[in-house]
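Worksheet: one structure, shown below.
Missing here: one protein chain of the complex. Every other protein chain is in place.
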Amino acid sequence: MTPEQRPNLFLRAYDSDAGYKFRRSPLTVLAGLILVLMIGAAMLAPWIAPFDPFDKASIDLFNALIPPAWQSGGDPAFLLGTDDQGRDLFSTILYGTRTSVFVGAISVALAVCAGVTFGLIAGYFGGLVDAVIMRIVDIQMTFPAIMVALLIDGVTRSFMTRDQHSEMAIVVIIIAMALSIWPQVARTVRASTMVEKSREYVLAAQVIGRGSGAILARHILPNVMGPVLVIATINLGVAILGEATLSFLGLGIPAGEPSLGTLIRIGNDFIFSGERWMLIYPGLTLALLVLSVNLLGDWLRDVLDPKLR
Amino acid sequence: MTLLSIQNLTVEYPGRKATFTAVRDVTLTLERGEILGLVGESGAGKSTIGTAIMGLLDRPGHVAGGRILLDGTDTTSIPDLLGARVSMIFQDPLTSLNPLYTVGQQLVETLRTHHRLTPPEARGKAVDLLDQVGIREPETRVDQYPHQFSGGMRQRVVIALALCSDPDLIIADEPTTALDVSVQAQILDLLCNLVKERGVGVILVTHDMGVIAQTADRVAVMYHGEVVEEGPTQQIIHAPRHAYTQSLLAAVPRGDRKLDRFPSLSYAPIGADVQTAPDLSLTSTWLRSKAPDVGTGASTKPLLSVKGLGIRFLTKNAILPRNRRYVDAVKGVTFDIARGEVLGLVGESGSGKSTVARMIAGIHPPDTGQILFDGQDIAARQGSHDRQALRRQIQMIFQDPFSSLNPRMRVRDIVAEPIHHNRLAGSGAETQKIVGDLLTIVGLGAAAGDRFPHEFSGGQRQRISIARALATRPRFLICDEPTSALDVSIQAQILNLLKDLRDALDLTVLFISHDLPVVRQMCDRVAVMQKGQICELSETERLFETPQNAYTQELIDLMPSLGPA
Partner (left out) sequence: MIRFLLERLLQAALLLLVVAFLAFVMFRFAGDPVAQMVSIDTTMEDRTALREALGLNDPLPTQFAQFVMRALHGDFGLSYQLGRPVAALLADRLPASIELSLIAFGLALLVGIPMGVYAGLKPESWLSRAFLIFSLAGISLPTFFIGIMLILIFGVELGAFPTFGRGDTVDLGWWTTGLLTPSGWHSIILPACTLGLFQMTFIMRLVRAEILEVMRSDYIKFARARGISKTRIHYGHALKNTLVPVMTIAGLQLGSIIAFGIVTESVFQWPGIGLLFIQAISTVDIPVMSAYLLLVALIFVSINLLVDLLYFLVDPRLRMSSK
């Protein structure tokens, strides 16, 4: 046999089935591009945003409620116009996206850690441990994400002062979103673990004498990560929406700090008076962000779970 | 007039990179009342012909050339082809029936699709049909749901459904592969009788030469999408002309006498698995060097001794212990295996033979009984260091080559894992050397280590499994149906490899199988299991020639054979 040429990672990824499906779907490619662009812009917000919405000195109330640059009365300095406090909308959207993506990513990461750990344990050991973990999961699933978040928010409010609560707001949201997502991850991981643990490669590891920890970490974990990746992607969308919803309801990120939800909340106050740009651009940003995440999630599901075409 | 005539049929599956030709230029004919066996190994294209006749090819597969005539008419222009003229019987009776409808509802639905019948008439006919396919008390059974039938009974229902429309042609795709041997014989008998009575033509698709020998009038042998040989069953089986047919038949294990080795007539003209010959000279190096913890070599005591082994499985959980239901999966199993011996353990599905293997391998702790290895109780030494040393000497080869290797690990790491775990090598370089040797011993070559399991075929994966099992330098090997998922020619290669390794390494083997001919070729003694207990245990030749137990007798009678040689 001749030693075969291993092409580099990029070429292999490009040529793989996943890469093929990616290339064949213009919508997915577009979603990927938009996502990279949006997340990139959001991460680089402090450097590329024309104004710093946290810097009170740069805000001038005289600039309040300027429409987008191309409308009559618009100012080229403020591309998408300004809000009621005179903040540049384009900059606040950049910073807002940053908050939204940050909250979404951290809460999903936490949920995945907890869900994978408990799902593996429940699925592999079964019995009483499984029963207890799954009962908790069932109860948690009874309460949808937003309600869990609202409750936690309500409870923390009751023993914190308003300022403390504002400071803690992001943490509360992250915990709430993670709490509401982890049961789904745990369920999926448990189901996959139960399938994998009866597979013969796991039995073979048992016969070799490997301990439970090694079997879980080396054998089962890598084989259950596929569906976890799909769920994590889809729930990144859910978490971003959840944060936005809570902030919109005025219960999440305090109104002074931009997140896409608070921006829409502010915009909503001007719905009857005609300054619609304050509502529409943050809204479109949020929709585009989540839509791209979901499109990528669909593609991932296609690739990793060929059963669901 | 010829019932079915397939002329120069070619079926293609266009893929992303290349078009796969599943069936190439096949010409076949079939008369009424005739059973044509279509035989070949996996991927030969035999099932594709069946689905092409029905016009049910999965997309993007399509007929790329040739035509199929039924009574002289092209099948694509027959409007009521499906069901009315041609019926089909699938492999798995567990999934071919809709679980949410009663058997009667499904029969009535089909009957009324094809005949002008009132509901009561259709029901009467459904009961008749159930009676004809040998279901007792058809009056009550007709109102039951599929899950209330056993596998064999369901396959009878499936046959009844296929007969609903009085078809001219039935395509039976591996109709008995999912069934136990005893049920298989009954279903085949039923099929033969119905065909002769009704003058239906049948295409019987199967990989099993034994089934063909029992049932078919004529046989077409397929290889890589082409029919390589066609003729009357007796001629094909006893005087095959084509080299592929010869190699295929030679590889079928014989139930009637024991041979030293499986004849290895390999036939591989088109890109089949080509592998390096197993190099057993390497076994003299590392595998032979016994670790210091290995006990006395030549003792007269049995190496493994199982006493009163039993295990219960929970079938129904409940909060109150008295409401829980258990089933005795294994009960009072006792046997010894002498050093260097191969003991066969046979039985039908659910007889508990695999459970015994798993208890010995340490996967399930037994509820009762003892497992003594070299005189020491394995189960009693839970968790101790000694236990690991004992366990190291017992290794196992599993049934399903597609699930027995971790898909996310490289072959090198899979084989190295037991070596690392038991600290059998001094350095990483030494481990790599051993892994390379092991892969060479099983006939894959050291370069195979760089790849992932999915890059290998079923037979090659089973070789990797064997390499992994050898990596702890075991003295005792459990083979749990090691070849039942493989094609017969591959099976012969793997079984020969196991025989050679046993001789070269003085292994003691517990060989589990449902396939009696294979057991006869492989084992010194055989234990027959039924419903969790051993009903007969004796020398292989004696068991096959003069079985004492009625159940053993029945199994041996049902053993598929190719007829007198």
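Chains: A and B, in written order; residue numbering restarts at 1 for each.
Keep this in mind: contacts are C-beta pairs under 8 Å (C-beta built on N, C-alpha and C of every residue); 3 or more make two chains touch, one makes a residue touch a chain.
The structure presented is a predicted model; accordingly, all values stated were derived computationally and were not measured.
Among B:L97, B:V142, B:I464 or B:C479, only B:L97 touches the chain left out of the display. Contact with the undisplayed chain is limited, among A:I66, A:I146 or A:A205, to A:I146.
When the omitted chain is restored, the residue from B:E109, B:D336 or B:D377 that touches it is B:E109. When the full complex is taken into account, the listed residue touching the unshown chain is B:A162, out of B:L28, B:A162, B:L204 or B:I434. Touching the omitted chain from subunit A are residues 27, 138-139, 141-147, 150-151, 153-155, 157-159, 237, 241, 244-245, 248-251, 264, 268, 271-272, 276, 279, 283, 286-287, 290-291, 293-295, 298, 307-309. The chain not shown here touches subunit B at positions 54, 56, 80, 82-84, 86-88, 90, 92, 95-102, 109-110, 113-114, 145, 147-148, 158, 161-162, 164-165.
FYI, only the chains that are shown with their structure count from here on.
The residues of subunit B lying in touch with subunit A in their complex are 16, 358, 361-363, 388, 391-392, 394-396, 398-400, 403-409, 417-418, 421-422, 445, 447, 465, 468, 472.
Only residues 1, 3, 20, 199-201, 203-210, 218-219, 222-223 of subunit A touch subunit B when the two sit together in their complex.
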